[in-house]
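Worksheet for the structure shown next.
The complex appears here without one of its protein chains, the remainder shown in place.
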Amino acid sequence: MSTSSENNGETFALIAEFENPGAIMAAAEKVRDAGFKNWDVITPFPVHGMDQAMGLSRSKIPIVAFCGGVAGFTLGMSMVYYMNKVDYPLVVGGMPYFSPVFPFPVAYELTILFAAIGSIISMFLFNSLPMHHHPTLNYEQIEKASNDRYFIVIESSDPNFDETKTPDLLKDIGGSNIGKLKD
Amino acid sequence: MSSAFPKWTNALPIKIGIILLVLFATTVVGITYYFTPKYTRVGYAPTQPVPFSHELHAGQLGIDCRFCHTHVEQSGHSNVPDTETCMSCHNAVAVDSPQLELVRQSYESGEPIPWVRIHALPDYVYFNHAVHVNRGISCYECHGQINQMEVVTHDQPLSMAWCLDCHRKPEEYLRPLDEIFNMDWRPESRQAQLEMGLQFKEEWDVNPPLSCSGCHR
Amino acid sequence: MKKITKLPEPTAEELAGPKYWRSLDEVAETPGFRNFLDREFPEGASILETVDRRHFLKIMAASFAFAGMGMTGCRRPEKVILPYNQQPEHVVHGKPAFFASSMPLRGYGVPVLAETHANRPTKIEGNPSFAPNNGKTDLPTQASILNLYDPDRATRSLLDGRQASRSAIRDLLDELSRKYRDAQGRGLAILADQSRSPTRQRLRKVLAERFPEAVWCEYEPLDYTRPEKVLSRLLGQPAKPLYDFSKAARVLSLDADFLGNDPNRIAHSRAFAQARRVTAPGDEMNRLYSIESAMTLTGGMADHRKRLASSATEAYAFAVAAGVLRRTNGDSRLQARLEAAIADSTLDQEWIDGCVEDLVENGSRSVILAGDHLSEAVQAAVFAANSALGAVGETVSFVATEENAAESVHELMGKVEDGEVETLFVLNGNPAYNLPVDYSWKEIEEKVGEVIRYGYYYDETSEGARAHIAGIHYLESWGDTRAPDGTILPVQPMILPLFQGYNELEVLARLIGMDKTDPYDLVFETITELRSGQDKNKVFRVFLHDGVLEDSSYAAIERSLPTGAVSDLIPTKAAGTDGFSRRNLEVRYLADNSVDDGRFNNNGWLQECPDPITRLTWENAILISPTLARELDLEAPDPTLAIVRKNPNEIKTGIQRSPILELRVGDKTVRGPVHIQPGLATYTVVVHHGFGRTKTGRIGEGSGFNCNEIRFSDSPAFTRGASLHFTGETRNMANVQNHWSMEGRAIIRESNKDYFEKKSDTFHTVGMESHTPLVLRHDHDMPLHERATQTPRGTSMHPHPELTGRHQWGMAVDLSTCTGCNACVVACQSENNIPIVGRDQVIRGREMSWIRIDRYYASGVEDNNEVADDVQVSMQPVMCQHCENAPCETVCPVNATVHDEEGLNVMAYNRCIGTRYCANNCPYKVRRFNFFDWNERQLDQLYLGPLGEKGMNELHKMQKNPEVSVRMRGVMEKCTYCTQRIESAKINQKVLARDSDNVKIPDGTFQVACQQACPTESIMFGDISDPESEVSKWKNREQDYLLLGYLNVRPRTSYLGRLRNPNPAMPDYDSQPLSRKEYYMKNYPESYTSRAEN
Partner (left out) sequence: MTTLTDTVPANTALIDEARPADLPRQVLVENDRDFDWITNKICGIVEAKTPTWWWIAFTLSAFVSLFTVFGIIYLVSTGVGVWGLADPVNWGWAIVNFVFWIGIGHAGTLISAILCLLRQKWRTSINRAAEAMTVFAVVCAGIFPLIHVGRVWFAWWLFPIPNSNAIWPNFRSPLLWDVFAVSTYGTVSFLFWYVGMIPDLATIRDRAKTKIRKIAYGIFAMGWRGSNRHWRNYEMTYLLLAGLSTPLVLSVHTVVSFDFAVSLIPGWHTTIFPPYFVAGAIFSGFGMVLTLMLPLRSIYGLHDLITQYHIDCMCKILLATGTMVGYAYMMEFFIAWYGANEFEAFAFVNRAFGPYAWSYWIMISCNVIAPQFFWFKKIRQNPMIVWIVCIFVNIGMWFERFVITVTSLSRDFLPSSWGYYSPTIVDVFTYVGTFGIFMFLFLLFLRFLPLMPMGEIKAVMPQADPHHGKNHH
């Protein structure tokens, strides 16, 4: 067991290392099938098919992006309508005070801007990032996680978690270097 | 391996975010309040070289505005009276008042009295007094209750937005021509003002300019 | 309650008159006013250095000054208002006042009204009381106001090299007076400029009485008095010809620039335009024949123009006169003499016959003019021809002028040579600069005991003088002048002298030793004497108020011309028409169209005002004809110096680089850059006066060369025997127009009168929109006044906001009558506070004028890459066109330029951030950008940025129109249709209306600046939503077209196409104007001939 000895806190999770994408994929499927909820897979790159392997649903971010886009477009159009037609209508080049044509570029850019910012912000929110302090990051082998190793983390808060059974499970599914993550 | 980030750092981003948000909001509100003419101009009441009281002259004594500001009905510029105008009364009234020392001096030496300017528009704004007072806009609308001012105070923001308020809705401010110089005249009610204003607007063909050429040349 | 203004006594009663300006001097007697003025206009250093510009001007009350450190709050700097201590009665704060005066210029005066703000004159307008001019002005008159505020003017008198007080000068004059009274005037010579001032002439008479031996000499480098002298001699009494072009149907000008450089140009232009204006097909139109050596404004207007050396004009003049006499059965002896004189001359007889036939046919409705520089014989022959035509009394009248016996400069020089002159008193003029080169001023200075000089500038003449007496501007002076028709005009001061200067009349009166020396009294006496028996004060008051002395014009002489005396003047042989070559050139010395003979050399507006023909600014050039240029190139030492570029049509790098050539006349030479000028007589070289000053102000310094250095007294206006030589140097010229051809585009639309009669829509059958009518579809047939407000606007896809204003402003410019005189350009500059930018910036192309007058040449050949000798000139004033669908507005990101309710394309300087996108998108290129802080920075320090001096000269500040913002750097500006005048008219109308709805300005209540100045009345401005307004009538004429109409930007300014009226009987007749031919050649290369002919 190679958890950090200085860290005497409660066990936050168990972590196990895997060699390659194929191994982690198979392992993840097994953890999923074991009914765990609070667990995670740590990979240096997004492994194709891992979402299904972990039993994760489709991300909700597109909805936010869509709302952002609609908001941006509406804002653009209504801003121009208010400023150039309602608040201070001025005859400019014999053009109409408002037409859907000339504010379009502005509304279009705002659509994109709001959608993009919406999706990025929601990505951070959904991921609870930024979170600079996390037990996983205290794992001394974590450097490998962003290089060429794959980990499964099963948190102690999971109802199925068991101090003794779970490390066995991890070992069974091919994990090595099983350690404890402390908070 | 120990993390460089202790646990408390997790709360930092949100805290910083909130601080930034508050800072931003304060700046916006602050600029809106402190850096607009409503604050920078209104209330300006410098000490004048001669403690002339509009409250006394225009209020209590009831002297007409045009007695001193003689050209206001003909000229774009409402003139500041010359010393002679003062002395035409003060030859006889309050002849020895110490407050009038500078006026007497000026009369004798010919040096004009250096009044401090209060209502100053930028160079590129061409406001015309004559056209306003001849067409139903009272001194009161811009200069406030001047007949009650012991010391003249900047009463209105005189910003472009403020000018436009009236130019867009002149009916809210138009009054009978014989009440222009009556600082104490008030419409009976808002409703009455609107009715009267609309009627004047119609009858006099009041149509204030809303584009640049009205004021900028 | 009315205030009583204390005014000094003798005039208190007169001052009660509500409108007129009595005497500033007297108002100024009051201590308060004195004080105000002293503070306002201190000599030398000004205490007003921290003054806030516009308020300084706008507020009557003296000035505003930042109260410096004494701020009571920290919110803003405190400003101080200084009221007039005692307000002059007629002054209403913030409202301009107009006073009648006149501008003296070379003998005659131009009647003017001076617009004053807070007693500061800011703008000159014409005085409409003087009927011949109808309130119109010319270029120098418009610009003269700037001379008043010229920081380089002589601010102090100098005596023996030291500054002299007023009393020192007074003592000097008294001393001279005593000295020469004893000597009967022996040894005193006065060299004066020409002047018809009745008071000055009265003083001269006194002078002649008191100093019988004194010499009075008058000299002008440009002398327009020869016809007068000849006529006086012929008639045996002082007389001069006075032309009335409004009655002239046919005009032949023999080298006479009567529209350009002529003392009576304003009245000429106006009358000429009247007779030329065609309001509908069928109207009469005059026809102008011109024979000239230089390309002048008159030549530009000509329907038939013949290039001919000035020295060869005599023969043509004789031939014309002989032809007229023959056809009218005139004096046969004279005819014979004339014919004998031209027996050997080579003449274009066909041309002359065609022209003479036409003149004779129109008889008394024709007129012939000869240039003032042409020989006495020519003048006489032309008078005789006019008499024979029956024109005398109709189109030309001989009027009796006053006696004006002055000695010529030649006689004076004789006396100087003989050592008879001890004191040479130079009254105005600048002989050291502009005497012919054979009179050496240096020698004269040495030969005479002392030179005392009275002048406005400290110039070349002042340099060697013992005393320089500082003159004052006409706007600071009391005086009088005569209009060219003899009407006496007052010169009244609008302002006390800004500096310590003397009135010319006062100086003269003191020199004479008169008791009364106050110029006001002198003028008062002169005028009231002329109207003896009437109430003096009333006469004088009316005189000052109206600005003219009624019924004082010269009376017509009924006596007919003695033809015998004429024939005696005719030489046996007319001056030769041949013998010219590139080694034997003729030189013609002309007045510069802007700076005249150099008297306006330090006037920035005039220096930067492009010559209407060459379009050069800031300097003169040696003008040569294209043929001569090609011939000279054979001698060019290396190809880079060639005058004619491979393609002179374009100036490739945007800068005109001219070789500097040396012009040799006799043993004298000048060096100057050459400029190829079409329309010159092939071997005539034209040089202009007015440049190459060695002692002038900062503006004029280093501009051009002095043509007087090759001008000889025996041939002061033109000479022969000159040659040109390459020097190997080149110079970049500040030419504001790089390209002379219209490129076959229908920009200036022209038609011949007879073709227009046949096909009145001829101005609409050219240009892109003529074959793309869809562009203008929907409202094409709508009446103008409806089109102005109800706007489907052509084929636009989108609805347009309606223009809801009470008035809809518009302008029309009549190209048929525009001569290109530039009066509008400077009027606009003066009205709208337009800065000058300096020669260097003009070369870069950053001139700021809001109106430019485009000048195009058309030679009627397909490949017009090489400029031809014979061209037609077309002028087109272009200013902001106030497009309804303004392309500039659409692209401004900050709404700094938008439309107002009345159809103006307004420009809010204070909103502009200076993207310059609007200027790019303007198809007319009329927007001007403040690349630097022209107003606040010295023109020679523009590139120093903040390291340079900052701040506008106090004097220049005083000229600025307080009703117009002075623009800062980084903002765009352009013609506003004088929005300040529109607003002021609207406000006045509203003030009048009070509680009525009578707020519509009646047509003609006000004029815009260019319109008001235009001597040919070619600009009309007004409300186009009113079908009865004058401008609507103009716009409804057949000739009306829109410049670049196909763009559907719908300009509010339209042009009335130019009509030419050539004579089909002439050999150089063309069925179409040449620009029209070029248009057809370009657009219909195959079928153009048939089109042009039908």
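The chains carry the letters A, B and C, assigned in the order they are written, with residues numbered from 1 in each.
Going forward, contacts are C-beta pairs under 8 Å (C-beta built on N, C-alpha and C of every residue); 3 or more make two chains touch, one makes a residue touch a chain.
The model shown is predicted, which means the values in this text are computed figures rather than measured ones.
Of the chains on view, those touched by the hidden chain across the whole complex are A, B, C. Between the chain not shown and the residues C:G161, C:G533 or C:P946, the one that touches is C:P946. The chain not shown here is touched by just one of B:C89, B:L121 or B:L164, and that residue is B:L164. Within the complete assembly, residues 4-5, 10, 36-38, 157, 159-162, 164 of subunit B touch the chain that is not shown.
Those residues of subunit A that touch the chain absent from the view are 20-22, 24-25, 28, 40-51, 54, 56, 58-59, 61-62, 65, 79-80, 83-84, 87-88, 90, 92-93, 95, 102-103, 105-106, 108-110, 112-113, 115-117, 119-120, 122-124, 126-127, 129-134, 136-137, 142-143, 145-148. Subunit C residues in contact with the hidden partner, per the touch definition given at the top, are 650-655, 737-745, 747, 768, 841, 844-847, 852, 854-856, 876, 878, 887, 889-895, 898, 911-917, 919-921, 923-925, 927-933, 942-946, 968-972, 1044, 1047, 1049, 1082-1083.
Here is the rule we use: only the chains that are shown with their structure count from here on.
Compared on C-beta pairs in contact, A-C and A-B come out with A-C as the pair having more. In this assembly, the C-alpha centroid of subunit B lies 46 Å from the C-alpha centroid of subunit C. Mean C-alpha positions place subunit A and subunit C at a centre distance of 80 Å.
Taking the mean of the C-alpha atoms as each chain's centre, subunit A and subunit B sit 58 Å apart.
Under the contact definition stated at the top, the residues of subunit B that touch 2 or more other chains are 211.
Residue positions of subunit A touching 2 or more other chains: 90-91. In the complex of the two chains, the subunit B residues touching subunit C come out as 40, 44, 46-47, 67, 70-71, 73-85, 88, 106-107, 109-117, 120, 122-124, 126, 128, 130-131, 134-136, 177, 200, 203-205, 207, 209-214, 216-217. Put simply, subunit A touches subunit B in their complex at residues 4, 6, 88, 90-91, 130-134, 137-142, 183.
By the touch criterion given at the top, residues 1-3, 5-10, 12-13, 164, 211 of subunit B touch subunit A in their complex.
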